[in-house]
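Submitted below is the structure of interest, expressed as structure tokens.
All protein chains but one are shown at their positions in the complex.
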Amino acid sequence: MDLQQIEAKVFGTPVPEVKRVALAYSGGLDSSLCIELLRRVYKVKDKDIVLITIDVGQGKDEVDVSKAKAGKLGMKAILIDLKKEFTENWLTKAIRANSDYEGYPVSTSMTRQLVARAVAQKAVAMGCDAVMEGSTGKGNDQYRMHNTFKIFAPQCKVRAPVRDFDMLRDEERILCEAWGVPVDEQIAGGDDKTLWCRSIASGAIGLDQELPDDIWMWLTVPPKAPDKTEEVTLSFEEGIPVKLNGRKLPLDKLIMDLNGVAGRNGIGYIDMFEDGIMDLKSREIYEAPAAHVILKLHHDLEQWCLTKDELEFKAVVDRKWAYLTYHGMWFHPLKAELDAFVLAASRFTSGTYRVGLYKGNIQILKRESATGLFSPEIRSIKSKGFSQKMAKDAAVIRGLPFEILARRGGIE
Amino acid sequence: MDLQQIEAKVFGTPVPEVKRVALAYSGGLDSSLCIELLRRVYKVKDKDIVLITIDVGQGKDEVDVSKAKAGKLGMKAILIDLKKEFTENWLTKAIRANSDYEGYPVSTSMTRQLVARAVAQKAVAMGCDAVMEGSTGKGNDQYRMHNTFKIFAPQCKVRAPVRDFDMLRDEERILCEAWGVPVDEQIAGGDDKTLWCRSIASGAIGLDQELPDDIWMWLTVPPKAPDKTEEVTLSFEEGIPVKLNGRKLPLDKLIMDLNGVAGRNGIGYIDMFEDGIMDLKSREIYEAPAAHVILKLHHDLEQWCLTKDELEFKAVVDRKWAYLTYHGMWFHPLKAELDAFVLAASRFTSGTYRVGLYKGNIQILKRESATGLFSPEIRSIKSKGFSQKMAKDAAVIRGLPFEILARRGGIE
Amino acid sequence: MDLQQIEAKVFGTPVPEVKRVALAYSGGLDSSLCIELLRRVYKVKDKDIVLITIDVGQGKDEVDVSKAKAGKLGMKAILIDLKKEFTENWLTKAIRANSDYEGYPVSTSMTRQLVARAVAQKAVAMGCDAVMEGSTGKGNDQYRMHNTFKIFAPQCKVRAPVRDFDMLRDEERILCEAWGVPVDEQIAGGDDKTLWCRSIASGAIGLDQELPDDIWMWLTVPPKAPDKTEEVTLSFEEGIPVKLNGRKLPLDKLIMDLNGVAGRNGIGYIDMFEDGIMDLKSREIYEAPAAHVILKLHHDLEQWCLTKDELEFKAVVDRKWAYLTYHGMWFHPLKAELDAFVLAASRFTSGTYRVGLYKGNIQILKRESATGLFSPEIRSIKSKGFSQKMAKDAAVIRGLPFEILARRGGIE
Partner (left out) sequence: MDLQQIEAKVFGTPVPEVKRVALAYSGGLDSSLCIELLRRVYKVKDKDIVLITIDVGQGKDEVDVSKAKAGKLGMKAILIDLKKEFTENWLTKAIRANSDYEGYPVSTSMTRQLVARAVAQKAVAMGCDAVMEGSTGKGNDQYRMHNTFKIFAPQCKVRAPVRDFDMLRDEERILCEAWGVPVDEQIAGGDDKTLWCRSIASGAIGLDQELPDDIWMWLTVPPKAPDKTEEVTLSFEEGIPVKLNGRKLPLDKLIMDLNGVAGRNGIGYIDMFEDGIMDLKSREIYEAPAAHVILKLHHDLEQWCLTKDELEFKAVVDRKWAYLTYHGMWFHPLKAELDAFVLAASRFTSGTYRVGLYKGNIQILKRESATGLFSPEIRSIKSKGFSQKMAKDAAVIRGLPFEILARRGGIE
């Protein structure tokens, strides 16, 4: 498609009338183009384009680039800092819930909804009648943002022009060039990163193609990682990591430091099939070094501090938690109810781990917990906790249903 | 306790009258002592002691040692070869069900029940009025065997003398020595091994003690493993691995070969808390190199060939499957029903993987499957599978419940 | 809207080009109008309009009316009799799965998919490039039929004109009148009936409005039902009712007879909120006398013949079964896997019940089963099945985890 065809498509698509629009502005290609679409297609005046940039920890660089690009377009975004909110109210919940959707520790699944809420609330506060964002129509983010917009700004129209005008990325580039929208290839796709997990564009990677080594930001692949074990200690309080190597750290700092240490030791590699919101599979490549260490140890600690029944049931809750979060249902009432369960189930999950990180391996070297339920003094064969003899009758009682089944027969 | 005290304890415990006893005989310390207990305490004549040794793949060495020890005691065991039965009817089910109880791929959990069924059936066939086995009263095996005995020989009394006389291992040793029962320390504890997973006695290992390197049979710990990736291809048909490096192999051979390759590359290490049948935790160390490779690839293949709904539900089924198997409920009717589900869910799980094994890492290098559900031609942004525009209305429809929730309010 | 406006709307909506169309023709208002829309809007010739009427047990009257109406429009439908298929392959599965979606025994949820498969298969066989059906865009049936069409005729376009042209029922009536499409008010809405359950149009009934007595076909409301208990016996074999009052009957006949008996005794009334496929709630009124009796007794029989573990897990399976069936996923692979489970779980569900039906009450008078697991000879306090004393140690063993929890503290 050439410029003329693309413009014909865009200008030929009927659009609803909007007066004032809050735009989720990341500074990426999609949301930058949105500014010009608002001006040219939606005929919205600059004073009615409310640019909102949310800092969820994508890094100062990205925020600065975003600011600069808005400036080039003659706009100034409202910057809302939600880093603390993200780590303290979202990542804590994720860690306690063992955050795992089919192997993906859910990351932008969360930030999209965090961003959408902030944009929607600002839209309402500033009297907008529409909200806009840059999602495509093939992915998951459109649903995550739409749901959240509809909860916090139900009266606003929702527009996602890349989807609504059915634009391909190449077409977007052509429009940007023609309309003077700055494109910085460096960070194209970069908005899919949080401190928790980085998504690596998987579109270009075939199923039988091996991954190049230069796609990673934190990760050194195992063969190139140091040939020496690096030891780390991590302490949890009520399910949350609070100390790294004995130093109390805020959670965001702790995760960022751990991304460094674990990543350079080959940890955090994810290559998986993922079932998207529309039930379509994609192949995804992620890196999440800190998440891998934290989630592995958190889970081990739970296996120590929770009873068998809790472990069994919490697995069901955790799975649903990740499902809802991934599917854009963070603000769904069920999510709040699962959070209540998970928080209650975390009251004893405290302890300290020493682990060795070595070329992709996380080996637990030492465990400490005052709230663990491992009681060798009862269980071990030599213990006086209970006499073995007692188990004889217990075995008979436990076996009674099998005697009844034997009478009925039919078992092979 | 000295010999006199131990004998007083044993002879002072009332025992039921038994005429003919089928003894599950592994050749280990416990079951060897049982022979002498049958003679001395239960007053059973040699002709009424039916020794049964089951070969479930513990290795020819163990079987030979068992035979020799029986010989020294003047007995001859009936040897029943269930290797084929174990791999073809038990391990296949385990693999299809992603066999995972809290991180343990369930191994002796299965063989105990397989052994108990064979012993029970033989007991019935040979007119025994009791079955006997060597479990202690602190572990899981007593329950697994009891349940199975009660299904297949409900009329037989069940005796587990180590438990019933409340004997410690040291006490057993003293008795063996005094009574002339041969003890071969080499294989003490060795009966906890199958080709699928080897259990390493964890009793002596404290929580803060690092594991020595010489406890492994298959495993070379990652730092000592080769510094070069070893590539392997594995093919699955309907959920079962059938080819290794392009060669069609029977499942037992395939697993044993893979234990070698994967083990020497640092794969298969398990250090975990495990919730036993009595809901008491133990720390367990296992090695399971082949199981780790097979289960990882099987799961990845399922994530490719099963729908999201199947994956979600099969996880529930698999978890219950492992729970039942671990808890000595292999022959429970529910297990059969889960098997029916799992078999049906495996009809499309076919494909071939090439993986790199490197110092504890299993990296997928290439995937092939004719039955996978990854359809980039529909999903990818450039595809013509569906127009992005269509997703706009889909997002609105999907978001309707959130509009209703917004009206009610109360969401933060 | 007047005729002119409606026609403007209909003719103004762009439609895809279609050559030959298979139309699911029930004879109702919606599908009758479809014929004329195919002629006038889609410009399809009569020879390329393939009318298909499926008999799923809606009654001979309805089928005859449908035939007559087609005749008046100069058409002749292909009649496919799926009554046997419906009862033998669909209702049997439903009964075994305790068929219950939020209180609704799922009925048209099934027949829509049965119809859609037949239409799709015929469409493929007759070289059609489109399939058409009469669903609206607010209900569940459009999704059920669409999914099924896409499985069995993926190459065909799917059209649902009432939805696609956004027509209200009044608008349809105006069009029918103007275009000479016969409307028989008698059976308007009547296509929502199967022998299993009849749906009563709930749209006009407010939340605070009591239901009139004349809306029922089978049901006599309890106050008007006979003042005398009517006794019935029902026998199940492997989960399926096979005899009524001692007479072996095919399932469809048995259900129809039972609808009569149970209905006249006040049984089968359903007034509920239902969560539709789009997650929107509706208030629904159904009558399902036979279903109520069969499902209650089937469930009681399962509670007798299945173990506790099976009951617990089958409840999860049944719930998912009903969910999938309701949501138009009958042909989804997961449904087939659940069916495998359910069938396996039904092998012991055999027995005979005598019940009293009285003014809405179903009272079990007598139960018989050769495969039940109730064994009073083991359980009762006087039995010799096991000594009470044995339970003492069993209670201690079972209570061990609570001793460990007590040490940790923190329980209120």
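When the chains are written out, they are named A, B and C in that same order, and each has its own residue count from 1.
The rule is short, and it goes like this: contacts are C-beta pairs under 8 Å (C-beta built on N, C-alpha and C of every residue); 3 or more make two chains touch, one makes a residue touch a chain.
On a predicted model such as this, the values are computed, not experimentally measured, just so you know.
Asker: Among the chains in view, which touch the chain not shown?
Answerer: Touch partners of the hidden chain, whole complex considered, are A, B, C.
Asker: Would you write out the residues of subunit A that touch the absent chain, in ascending order?
Answerer: The missing chain touches subunit A at positions 278-280, 306-307, 309-310, 313-314, 316-317, 320, 324, 329, 332-334, 336-341, 343-345, 348, 397-398, 400-401, 404.
Asker: Can you list, in ascending order, the subunit C residues touching the missing chain?
Answerer: Those residues of subunit C that touch the unshown chain are 102-103, 136-139, 142-143, 146-152, 154, 158, 160, 162-169, 203, 207-208, 210, 222-223, 227, 229, 266, 269, 271-273, 275-276, 278-283, 300, 303-304, 307-309, 311-312, 315-316, 319, 323, 331-333, 336, 358-361, 363-368, 373-376, 378-383, 387-392, 394-396, 398-399, 402-403, 405-407, 411.
Asker: Residue-wise, where is subunit B in contact with the chain that is not depicted?
Answerer: Looking at subunit B, the ones touching the missing chain are residues 307-308, 347-348, 371, 373, 375, 378, 385-386, 389-394, 396-398, 400-401, 403-405, 407-408, 410.
Criterion: only the chains that are shown with their structure count from here on.
Asker: How many hops, at fewest, get you from subunit A to subunit C via touching chains?
Answerer: Minimum number of steps from subunit A to subunit C: 1.
Asker: Since subunit A and subunit B share one sequence, what rotation angle in degrees maps the C-alpha trace of one onto the other, as a multiple of 5?
Answerer: About 180 degrees of rotation relates the two copies.
Asker: Can you check how far apart subunit A and subunit C are, centre to centre, with Cα atoms defining each centre and the answer in Å?
Answerer: 40
Asker: CA centre of subunit A versus CA centre of subunit B: separation in Å?
Answerer: 35
Asker: In whole angstrom, how far does the Cα centroid of subunit B sit from the Cα centroid of subunit C?
Answerer: Distance between chain centres: 43 Å.
Asker: Which residues of subunit A are in contact with two or more other chains?
Answerer: 307-308, 373, 375, 378, 389-392, 394, 396, 398, 403, 405, 407 - these are the residues of subunit A that touch more than one other chain.
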